[in-house]
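Got a structure for you, written out below as structure tokens; questions coming shortly.
What you see is the complex with one protein chain gone and the rest in place.
Each chain carries a letter (A and B) given by its place in the written order, and its residues are counted from 1.
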Amino acid sequence: MAGYNKVNIIAQATPLIILGTFLIYPVIRVTVLGLLSETGMPFAESIAYNWSYIEFTILQAVLSTILALIIGLPGAILLARLKFSGKNLVRALIIIPFVLPPIVVVVGFLQMFGQYGIVDSALMWILQSSDSVLNLATDIPGIILAHTFYNAPLVILLVSASMERINPEIEEAADLLGADAKQRFRRITLPHIMPSLIASAILTFLFCFMSFPIVLAFGHGSYRTIEVQIWNAFRWADYGQASSLVIVQILFTLTLALTYVRLGRNEGERSSPTSSIKTTTLRSYKSSEIFLIILYFILMLFLVAGPIASIIRAAFFDPISKMYTLDGFLYLFNTDAGGGFRPLVNSLFYSGLATLLSVGLGIPLAYAHRSKTQILPSLASMMVLLPLGVSSITIAYGLMTAIAVPTGLNINPWPIIVLAQTIIGLPFTTRSIEISLRSIDSHLIDQSDSLGASSLQRLFFVELPLLAPGILVGAVFAFAMAIGEMSATLFIALPQNFTLAVAIYDNLGVRKFVEAGASALILVIVCVMAFLAMDKVSEGSVGGAL
Amino acid sequence: MATVELRGLVRVFADGTRVGPIDLRIEDGELVTLLGPSGSGKTTTLRMIAGFIEVDQGSILFDSEEVVRVPTRERNIGMVFQSVALFPNMTVYQNIAFGPDMAEWTHERTVARVEELADLLDIRPLLMRRINEISGGEAQRVALARALAKQPELLLLDEPLSALDPQLRERLQTEIRRIQKKLGITTIYVTHSQDEAFAISDRVAIIQDGRVVQVGTPEEIYDCPANEFVARFLGSGNVLEGVVKEGQQGKTVINISGVEIPNRANMKLGDRLKLSIKPEDITISTENTSNSARGEVISIIPQVGSFKITIDFEGIQIIALTYDESLVTKLRENDERAVYFSFISDSVVILNN
Partner (left out) sequence: MVIIGVAEYPVRRNPQILIGAAVTIVIIIVAWYGVVTWWKPRFVIYTYSSFMEWGDDGAEVVLERAFASFEEKYGIDIDFVILEGDANFIVSRLNAEAANPIADVVIGIDNILILQETARNVLEPYTSSNLGQINETLVNLLDPDHYLTPFDYGLVTLIYSMNTINTTTHPQLANLTFADLASTELSSALVTEDPHLSSPGLSFLLSQIAVYDKILHEDWTAWWNTVKNDVDVEEGWTEAWSAWSSDPTKHLLVSYGTDPAYSAHYLGTAPDTAIAPFYYNGDHWAWMQVEGMGLVKNGPNPQLGKAFIDYCLNASVQQEIALNQWMFPVRSDLTLPSVFQYAIHPDEISLLNTLLNSTEIASNLQNWLMQYDTVMTPG
């Protein structure tokens, strides 16, 4: 058939082979070998032993999801319905938490809500206490708040987007038929946004279920999720236990991920124009409502903007000596063995490379999704979903044992780190490219064929320019994921391979707070800059990767 | 330039929908229109010719050469869709120059060609604009120019004008025809509009349910619709039912509810058959004459130079045209709305099933 030849199939099969080699094979190998190995706990015993951790994983994910929904839903409604200037800016900014590395969020939370943090200091001053009064950045409140910080914006974005697709005439009709605001919400708005609510709930649950750095930092080793237990099991060389947990995790997450993707597909097909969305200005609300709205904004400012802004303070303020200092930045420019310069360079280099790879793999993978052959699309989506559902530590350990060790790359394992980072960001990259690919008019492709373009020419002159926004969004997500990746890197890296994210974790452990803060600030700046650049170019199609 | 021949062309979709077999020959420099209601398989046929979709059976010959296995980009065709499908990331110039660029023409030759077409289509001032800066009509011209730029041997147009308003559509019809004749390019034109098809084509192929049911010049088809479907689709004919009855002098006649015409078709006594009569061939009057039938006027709509009169006849609607204003006045004054109509037997087309 025209335009669909062997070259195409090869181009689409290549990333699948790469993923097969660097993801499927290592993960399956490490899981199977773990189960077969004599060392460590067998499956049943592992499950029994870890039962309370499995329960805790689900519990904290459920609580985080509920809180994210509760906090996100009003925001979604406001974003969809309230007319205010700078709305597009808010919409763009609101996804920033999502691109911030978890370990950076930990720093921000410690500084904002932690012991002697901003909130604590304020309370100490109010209560005239010399001891710490309130430490929210620890244990379950810390874990759940941080997860909410991450995911409430997600809920806001997904739900408000779906809300903007409601045909206003339906609501007007209901209005005419005498439905009051509450009934309208229950009968019309709620059913309409339900799929997006469910989708964002699933996504939130998934992220919280897999969350690692946040639980590790705030759980202090006593609150452990499955992911943390997998990490521990690998560290204790208890492969039986690790494999058992990996299996439990995969079963759980892949079910969720598949459900999510199903939902997403249906949602996409139903979308209709958003032009006639009904919005109202703040002035048309009752004063009690205005009060609530303002209260909500303050809450969001506190919860979302607060931690980000406090990272700036964390970079300069040493909570131990209670003094402002530039030591954090001296650390970043310290080129010695323990200094921050090497990790900074590593971070930029690895994540830059991982971004390129992600895009390079993501484009053919997105194409494979709409391949006309029977098997390619499902194979592609399965492989792309897998990193969402497999712990990054498993991927790291799999890559180590299956790829690095046999090839001797464990001597200098930076390519393995880049690979791990690529794989972990790939679901987001591919999804955003795939969505943008779906929106290309197939007639354009036909046209370029009929005008005599070869596949390569078509790709470069027609498809890539049209995909550019999606690719860009995907690239930024890949970059953010890669530069923020900590657990896999921690596992694979020798000291010369440490990245800033790992360095932050290290510094936090030994209470070098300004060093951690300054590194976190650099990561925030890099991520936000990448994000803003992308947002400018891609004109607001940022939600795509979700 | 090329002749195109379709032989038993069949496409079966995954859900079992079948288009074809289609047999059709298009002569060099000819403009043939595929005319049929939507869903009849016009686009599918065109896309098979273009090579966008696979052919399940049959063959496509360009100048007697089989092209079914030839990829689209080597078939040297130009194509225009209803949804223009201009490349949004390029300027008008870049769109038109796309074909020549892919064929690696020299820059000078490309520019000359683009300018030539731009002049022909009157879009010279638009060349440096972006696609979102031109109107719908202009976009169609650009799309046409783009399709023609690399001098294709075959031009395929799939309802290129359907999205435009009637005036613009008519203007562009004439223009397409003018340019097609000037360039002498073999063209297959797809439309569901009879007017458009008749206005533009050398020959028209009527497609019904994935098959060509009639091919001919517009006049042939108009005068002699091959079957009831064609007659009804063209809207040109009133389709009536007749019965073969015993007439005078031992001859059989076809009786169409009272109006009798000779049994030209040599049908047997008692046979039922369908007939098509063009509106302008129906004579109406307010008086009952011999060999006429009685009906009731439903509506009288003035048209350019004539009146279109819809008559209810035993539950069947018949359309007649008249130029007689006094008759119309009489009809309008007639409270009973009764009207008598007849027709001469030569103007009746007996439809084969």
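Here is the rule we use: contacts are C-beta pairs under 8 Å (C-beta built on N, C-alpha and C of every residue); 3 or more make two chains touch, one makes a residue touch a chain.
If you're wondering where the values come from, they're calculated on a predicted model, not measured in any experiment.
Remark: the omitted chain is touched by one listed residue; of A:Thr21, A:Gln183 or A:Asn412 this is A:Asn412. If you put the hidden chain back, the residue from A:Asn8, A:Thr189, A:Thr204 or A:Asn232 that touches it is A:Asn232. Within the set B:Tyr93, B:Phe233, B:Phe313 or B:Phe341, the residue that contacts the chain not displayed is B:Tyr93. When the missing chain is restored to the complex, the residue among A:Leu490, A:Ile504 or A:Cys527 that touches it is A:Leu490.
Screening A:Ile18, A:Met112, A:Ile311 or A:Leu353 for touch with the missing chain picks out A:Leu353. Seen across the whole complex, the unshown chain contacts subunit A at 39, 49, 52-53, 56, 139, 220-224, 232, 234-239, 320, 337, 349, 353, 356, 397, 400-401, 405-406, 408, 410-412, 414, 456-457, 460-461, 490, 493-496, 498, 502, 506, 509-512. Against the chain not displayed here, subunit B makes contact via residues 91, 93-94, 97, 101, 107-108, 110-111, 114, 124-125, 127-128.
We take it that only the chains that are shown with their structure count from here on.
The centroid of the Cα atoms in subunit A and the matching centroid in subunit B are 56 Å apart. Only residues 1-3, 5, 441, 443-444, 446-454, 457, 461-462, 465-466 of subunit A touch subunit B when the two sit together in their complex. By the touch criterion given at the top, residues 47, 50-54, 70-79, 81, 83, 85, 87-89, 98-99, 102-103, 146-147, 150, 156 of subunit B touch subunit A in their complex.
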